[in-house]
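Quick notes on the structure that follows.
Missing here: one protein chain of the complex. Every other protein chain is in place.
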Amino acid sequence: MSGVIGVFSKDNNHVSPRIYFGLYALQHRGHVSTGMAVNNNGFVDYIKELGTVHDVFNNDSINRLRGNIAIGHVRYASTFEAKDKVNASPLVVGYKKGALAITLDGSIVNFLKIKDEMEDSGSIFQTDLDTEVIANLIARYHKDELNDAIVKAVGEIRGSYALIVMTNDRIVAARDTHGIKPLSIGKIGEDYIIASETCAFDTIGAEFIRDVNPGEVVVIDKDGLKTIHESPKKRSLCIFELIYLARPDSIIDDRSVYLARFEAGKQLYRELDTKADIVIGAPDSGIVAAIGYAEASGIPYAEGIIKNRYIGRTFIEPTQEIREQGVRIKLNALKENIKGKSLVLVDDSIVRGTTIKRTVDMLKKAGAKEVHVRISSPPVLHSCHLGVDTPSEEHLISSYMSVDEITKEIGADSLYFISLPGLVKACGGDNGFCKGCFNGDYPVMKE
Amino acid sequence: MSGVIGVFSKDNNHVSPRIYFGLYALQHRGHVSTGMAVNNNGFVDYIKELGTVHDVFNNDSINRLRGNIAIGHVRYASTFEAKDKVNASPLVVGYKKGALAITLDGSIVNFLKIKDEMEDSGSIFQTDLDTEVIANLIARYHKDELNDAIVKAVGEIRGSYALIVMTNDRIVAARDTHGIKPLSIGKIGEDYIIASETCAFDTIGAEFIRDVNPGEVVVIDKDGLKTIHESPKKRSLCIFELIYLARPDSIIDDRSVYLARFEAGKQLYRELDTKADIVIGAPDSGIVAAIGYAEASGIPYAEGIIKNRYIGRTFIEPTQEIREQGVRIKLNALKENIKGKSLVLVDDSIVRGTTIKRTVDMLKKAGAKEVHVRISSPPVLHSCHLGVDTPSEEHLISSYMSVDEITKEIGADSLYFISLPGLVKACGGDNGFCKGCFNGDYPVMKE
Amino acid sequence: MSGVIGVFSKDNNHVSPRIYFGLYALQHRGHVSTGMAVNNNGFVDYIKELGTVHDVFNNDSINRLRGNIAIGHVRYASTFEAKDKVNASPLVVGYKKGALAITLDGSIVNFLKIKDEMEDSGSIFQTDLDTEVIANLIARYHKDELNDAIVKAVGEIRGSYALIVMTNDRIVAARDTHGIKPLSIGKIGEDYIIASETCAFDTIGAEFIRDVNPGEVVVIDKDGLKTIHESPKKRSLCIFELIYLARPDSIIDDRSVYLARFEAGKQLYRELDTKADIVIGAPDSGIVAAIGYAEASGIPYAEGIIKNRYIGRTFIEPTQEIREQGVRIKLNALKENIKGKSLVLVDDSIVRGTTIKRTVDMLKKAGAKEVHVRISSPPVLHSCHLGVDTPSEEHLISSYMSVDEITKEIGADSLYFISLPGLVKACGGDNGFCKGCFNGDYPVMKE
Partner (left out) sequence: MSGVIGVFSKDNNHVSPRIYFGLYALQHRGHVSTGMAVNNNGFVDYIKELGTVHDVFNNDSINRLRGNIAIGHVRYASTFEAKDKVNASPLVVGYKKGALAITLDGSIVNFLKIKDEMEDSGSIFQTDLDTEVIANLIARYHKDELNDAIVKAVGEIRGSYALIVMTNDRIVAARDTHGIKPLSIGKIGEDYIIASETCAFDTIGAEFIRDVNPGEVVVIDKDGLKTIHESPKKRSLCIFELIYLARPDSIIDDRSVYLARFEAGKQLYRELDTKADIVIGAPDSGIVAAIGYAEASGIPYAEGIIKNRYIGRTFIEPTQEIREQGVRIKLNALKENIKGKSLVLVDDSIVRGTTIKRTVDMLKKAGAKEVHVRISSPPVLHSCHLGVDTPSEEHLISSYMSVDEITKEIGADSLYFISLPGLVKACGGDNGFCKGCFNGDYPVMKE
């Protein structure tokens, strides 16, 4: 997963702060590396490093990155990918027509096949990035008009993607034909902005215009915004964006992420009534659904767990010995609030099952009488190959244990997963989602 | 304000990780500097720097700091104090009897008077720290037995304090005679731990034993824990610890911080009934009271504002121009959730009035129909000289505006502050608080 | 200019320290960036950054870089080249047959032409490096056997170069057909080492075997050293390597750099007898010739100027105002030793004329009666396009001033340049040098 952003401005003073603040708003989409490339009259300058926005940029670098077009990236490396500096984005290359800077959220399923064909014809590769293949495709079509070249290149890639390409005089953005990955268009004054999520627009005071459509390629240049290609397929937004990935204040394809989670919480109660003293959420991703559950059930919402906000990337993990002494460094139960009580604990999903087990254990040790676990997504049974970092299937607890077995394993008094139709309904009805991780039905197959 | 912590262990392997994790739990008490001193058979090593625990310590430094006694500190420098490295704590000095390391949370009101007398007799000072005066006092009594010397030194200082002194073979801890500052004792295995708040005990799996009593001096050495001095005055815990300063999962003088805030929220509703669609809290300090308010009123609790968790110390502030475009970088309203609704917005306090004004404005711009502001502490009228960083009185909005004027100034539809008796009741009844910032009645006067 | 080095070992423990110490020995060939790539059973790891060996490597990085084959690079960026991190070497790429790491000292004159053709056929470029073109050439021939592919690639480039290519199982090294750039082969135990200068062998205790011949391509693999291609042209070693570039303890094409400079000093005296009290050298490059001059003339050798050895890369340049007060930060005249004396001042070359002017002025101000400047190379009249960083011709003082004019300009009492035949004789007779900067006759012309 990644966060991508691009800005096209009429002047030279705003693009780097806008990318900077926008990347802060998208930081939840990736912590591994951060980068920005700026076009200044055909000269491209860039900074990209391992680390968060906070680690990579400072006043000096924001001042240095001047120009009227810019793109940025925050990257979440999956456990299988090298976390090397060389894989930080945007990718910046030179080709026959000048400089290209490219940034992408998603997963190109025919990446290795195209790369292999290119190596056959003598190409070299300097990174592991999907975008290096895309850059090569664009360069191969350099005799075509630039927009055509990019449309042709996009036509050859398959998968899930939100893609932003910066050239010397324009930004071209494309969303995969199923609209699996989100990508939205905003405007502030005369300037256009493209970003993975609308929360990036709020951050910089921009107005949301519309989403990029599935299969659409748009160009932004001195003449404004224009669609240069369309090829929509059945709309299949990744439903995990609504469940967990996106920020609650974002709106994706006309759906409020907050309300989807809130409704899922209500739906959870409607599907299974439970008696309890209080409803709590697992911080931070279960909070909104817990508030919905509380409202639907009339059981009071409460905080049951405090999260330490200061634990950062360089945190030194406790040793096994210290861990066994029952340390509660990142999360701590609010003993006074849960002692002797029956709890409904709402979380967004169970993947490996280790976190929820630790949480239930902590609540029980803090004196909770009962812990009823309610999950606002169905059991995760399949590993994603379209850009969400799920482990392989043998590590997905729901793929090898029944709900009863999981209940026992995690020490809960009861466990209930929302139904898939219930989740879809909470997300606004089935006008198209990728639900592959729940039902194995992916709109684009692995190659 | 600061966070202090000390550990006395039977062996050499645990003290620095315990201080490290403990300081993470106390990080909310100060971000300006962080430090740890460790005693290894009479040799004191220490690391102290500007920055947070995350910035100052890494694996190498934790491994380097070996010994069986250690103390640590996180510091919140007031706007009047130099944020220099030289003022990082703990203070480590040598004197006739060996090494002393000292760390303190609080404010010594006769600090300048003692310092002045010492300079008269030829002393030099290398820092602005209260603890340097205390070190000098202890050194002056070096002919006395060490415990006696520390008790004598403590007898000469007046103010609010939680003090921890590390010598070659013991830890001595003292709490001011009014118990204004919190200080608690925990135990893990054979090891004792002293810390500003009990959340530090949970973090490392230690068990809470008891609070240090007002005016008590305790020593922890190879023979265990012992009280070496008592001189209690009327108990006057800083009520702001419960309202805002402490972590919700801490227990101070038998009061749960979470429950105090939750009850204050309920009390707010009981004091003034209000009709509204939803109750929201100002993140993060108003959340718990908002949950209480919702429970008492039956109005649904909801999230209305999203806080960006990634904004850190080195964040580059937006320029005036960008600010005026309505940026919402740190906080963003959940438009979809508040549009057209009447809101009760709960916050813990109003000091200068600038933050609440910006919040109300953001909610209104996001479409809120009405914003009713409810504050879970009374109007702050007096500046604190006992260790809480409040601005001088001319900057306290309640000192120069009536509630009606403030309502208008901040753009709210209504504004209500909890009553002082109501707050005290929520905090568990008046068995002793310092409420000076509300009523001007401080247990220790300024010198 | 750059320094290059490669090591092929039978085991995994020695290559990174050998490259590290070898790069220290080659540091005089470039300060701008430093890098090392190591092959560990087909996995290539590398570190390359702006800065010197001292800046870029530490114990951790040397320990991390494990493998049995390694290459390294120190880079001197000319004033025209971007000093960007992206241009640090070695270049590491993947292609059909695996990984390639490439490092080069020199200048490929048909670089832009080849790059242009490649861009025509759709290639992208991510750096400004000559080696990226070479990597593309090798990749284009990936269907050939690897040695053949490299020989073919080398066959397409023209210019001056010492090239080292690392693949998964071998090192291939090539020297340009005129032998303009130096490149030597050494051996330590079973391990082979290739380096720009023999001083790198002494550093790590290796034995010098022989130079790579002009136009020769050698391969080193598990079967040892083998020549895989030969195409010598008229031998034309860059004579500036002997005059200034190389380290005095290196031996290039059977010539001792020290002795060449020493003989040039003797020759200078033989060509023009001068009366003086002492002979001094301009530190550091004029010292050896000055010692030779002293021996030939019988005039005592002395030190006249002290160089501050601590001035480093981050040195803050003095302001104009401070400069005008006659600061002598990097160099200081030894007043007591030169007051009232006639000096012969020997330096290796005059390029822009600014340094020698400042030196003469400093000596005069320190009381020197007469300063007779003797230069151990002829007037530099032409700018080099083969890898030595000389300014363009309009900045070469000898291209627009006569010797008499320069004498006056620099404030010397007399000035004499060695004759070109005299220099060649000092360098061991004319069995082939590139003397283009003196006579405009370059063995490879600019394209």
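Here are some notes:
Which chain is which? They are A, B and C, in the order written, and residues in each are numbered from 1.
Please note the rule applied: contacts are C-beta pairs under 8 Å (C-beta built on N, C-alpha and C of every residue); 3 or more make two chains touch, one makes a residue touch a chain.
The model shown is predicted, which means the values in this text are computed figures rather than measured ones.
In the full complex, the chain left out of view touches B, C.
Checked against the hidden chain, the listed residues C:T52, C:Q267 or C:S398 yield one contact partner: C:T52. The hidden chain makes contact, of the residues C:Y24, C:Y46 or C:F125, with C:Y24. Considering the whole complex, the residue from C:D84, C:D202 or C:E271 that touches the absent chain is C:D202. Contact with the omitted chain, checked across C:F8, C:Y95 or C:Y258, is made by C:Y258. Contacts to the hidden chain, counted on subunit C, fall at residues 14, 17, 20-21, 24-25, 27-28, 52-54, 57-59, 62, 188, 199, 202-205, 247-249, 251, 256, 258-259, 262, 284, 287-288, 291, 294-295, 300-303, 306, 308-316, 318-319, 322, 325-329, 332-337. Subunit B residues in contact with the hidden partner, per the touch definition given at the top, are 91-96, 100, 119-120, 122-126, 132, 135-136, 139-142.
Just so it is clear, only the chains that are shown with their structure count from here on.
If the chains shown are joined wherever they touch, the resulting network is a simple chain of contacts running from one end to the other without closing.
Ranked by how close its mean Cα position lies to the mean of all protein Cα atoms, the top chain is A.
Counting every residue number used by either copy at the subunit A-subunit C contact, over half are found in both chains.
For the pair subunit B and subunit C, the distance between C-alpha centroids works out to 61 Å. In terms of their C-alpha centroids, the spacing between subunit A and subunit B amounts to 36 Å. Mean C-alpha positions place subunit A and subunit C at a centre distance of 50 Å.
For subunit B, the set of residues touching two or more other chains is empty.
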